[in-house]
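This report concerns only the one structure given below.
Apart from one protein chain that is not included, each protein chain of the complex appears where it belongs.
Going by the order they are written in, the chains are A and B; count residues from 1 in each one.
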Amino acid sequence: MTESKAAFPGNLRYTKEHEWVKVEGAVGTVGITDYAQSELGDVVFVDLPEKGRALVAGEELGTIESVKAVSEIYAPLSGEVLEINESLRNHPEKVNGDPYGEGWLLRVRITQPSEAEKLLSPEGYRSHVEEGGH
Amino acid sequence: MFEKSVAGKRGCDVPLWDGPNGEALGSGYLRDEIPGFPELSEREVVRHFTRLSKLNYANDEGPYPLGSCTMKYNPKVNEKVARLEGFAEAHPLLPPEAAQGCLQVMADLESYLCEITGMDAYTLQPAAGAQGEFTGIKMVRAYHESRGNPRRVVLIPDSAHGTNPASAHLCGYRVEQIASDERGCVHLGFLKERMRDDVAVLMLTNPNTLGVFEPEIGEICRVLHQGGGLVYLDGANLNAFVGVARPGDMGVDVMHTNLHKTFSTPHGGGGPGSGPVGVKETLARFLPVPRVIRHEKGWRLSSDFQESIGKVHSFNGNFGMHARAAAYILANGAQGLREIAESAVLNANYLRKRLEGVYHLPYDSPSLHEVIFSDKHLEKHGVKTLDVAKRLMDYGFHPPTIYFPLIVKGALMIEPTESEGIEDLDAFVDAMLRIAKEAEDDPEVVRSAPHTTPVGRLDEAAAARRPVLRWSPHTEKSRS
Partner (left out) sequence: MRYIPSSPAERRKLLQVLCLDSVDRLFDTIPEPFRLKRPLDLPPALPEADLVHHLGELSRKNLDPHDSAQFLGAGAYRHFIPAVVDHLISRAEFYSSYTPYQPEFSQGTLQSIFEFQTMICQLTGMDAANASLYDGASALAEGILLAHRAKRRNQVVVAGYVHPEYLKVVRTLVSTLGIELKLAPAGESGACEVDRVASQLTGQSAALVVQMPNFVGRLEEIAPLAEAAHRAGAVCIVVVNEAVSLGMLKAPGSLGADVVLGEAQSFGVPLSFGGPYLGFMAVKMEYVREIPGRLVGQAKDAQGRDGYVLTLATREQHIRREKATSNICTNQGLCMLAATIFMATLGKQGMRELSMQNLSRAEYAKAALKKIPGCRLPYPGPGFNEFVLELPKGATAVHRHLLGKGIVAGLPLEPYFPERKHDLLITVTETNSRGQIDRFVKELREAL
């Protein structure tokens, strides 16, 4: 077990696959965590779903590519895609620079709010990462 | 090159033609000039590409110990024979009576490969190892289909090359990984537990990508066969035991052979290769067509095999590589080929002995033709495998394969081949030892390497974020 230097903001919920979600009413904003971006290295491309697509919690919604790795992004919650972060098309490096802010990936209209309770708390996610993160 | 282009220059005149000019096609078909296409004299073309060549490091210049690539010496006579006019100017669709020489070279090579690997029949069509894998797995599928069920799963050890899963997937199979055991070999217990009647084939690299011979190969083949499955051998590492042992004698059903590795055809900056596939008699009826067949007046090509998987190449495969490989086998003979394996393994073990301790050896199983170290001992100095690789260039050596196999963190995969003499091996060892020392004393010089190459480390992330994949005229728009 090693102590992680990554940031784990307290107002978010997390998945074991290293996504975060910020729930505001019926809308959830989704991104990948600081730990995930540092493991991936320089992000070069983000492939996101079309607006309007219905997502089921746990399904693969897109991929995120660095120079030498590619990683799937999974939906933390079920819902409909409201908006994707268009600026990542030209500036994928935002995912590295500001994973919890400008590097957000998409917003969804949450259809199963109770699913949020099954997600990890910041402390739960931190210990998941510190135990190896896999 | 494009910047140097000046309107009106040319590097070649087309042949004289004393006949009438063809009737012009309608303007609906004809293009205007080719925008941006170069206009250079022959002199400038030669200077340009000569200059480019000097930016490359090459095998003929010094050691090129890329693990799993077998960068051995490319004999010059091979280039000469492949360029013999009778071969080089032979059209692939010539009638057989006009191409007996080519067909004989192919038939001879097939028979040499059968003898060397212990297989019963070969196809020379696949243009590279990956296409060979596809061809082999496709035949496995045809075999199972002929027995009523194609099966669903291809088992692949986690140490395998990435082409294995990609090829299996192209043949419509689901890929399941088999974890390696503590020796880096196939976990026999796990394999036995997993072997059921949905498994079509195990794709095995032997010696594996750690350079370790799978000691239970006989038992592995028995487990597969008992369950009705087959064994595919990725022959990328044949150089380790050519003339010493034969996959066909171990129970392997189908394998590919890389002519550009074991059989010395040049790597050419990334190809062309050639990946012939050998099979046991049980699979021979599925081989790609056309096949080279003997008949009373010599050789011909026949497509008369009902159960064949079909064709994998536009014509007959990379004949130019077949001629080179045949020349290499003939130059060596049986004894020469065995000496290749002996020297290749000797060289790898010598490097291992000299570097062990200074560099971390993640698996201590005996090595054959290559040895895998990791950067674990350098971690405390903040030096990584990539840094060692880059620093080696400053000492005049091509780096080994790095970060592969994936089961070793920070892998440095070194394959010296038989083509290095003792002086070059020692010089390589000295460089590696000096880099390890530098990592301790002056890690920054290693981390910022290379310092002596035409360019330094390039920003690959920026290149991938906004890819520039072709030249375009930004400044010198047009002088014409």
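Rule of thumb we're sticking to: a contact is a pair of C-beta atoms (placed from the backbone, for glycine too) under 8 Å apart; a residue touches a chain by one contact, two chains touch by 3 or more.
Bear in mind the structure is a predicted one, so any value in this text is a computation, not a measurement.
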Candidates B:Arg294, B:Lys380, B:Arg434 or B:Arg457 - the one touching the absent chain: B:Arg457
Touching residues on chain A - with respect to the absent chain: 44-45, 65-70
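Simple rule for what comes next: only the chains that are shown with their structure count from here on.
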Distance from the mean Cα position of chain B to that of chain A, given in whole angstrom: 38
Interface residues, chain A side, partner chain B - complex: 41-45, 65-68, 90-93
Footprint of chain A on chain B - complex, ascending: 403, 460-461, 464-466
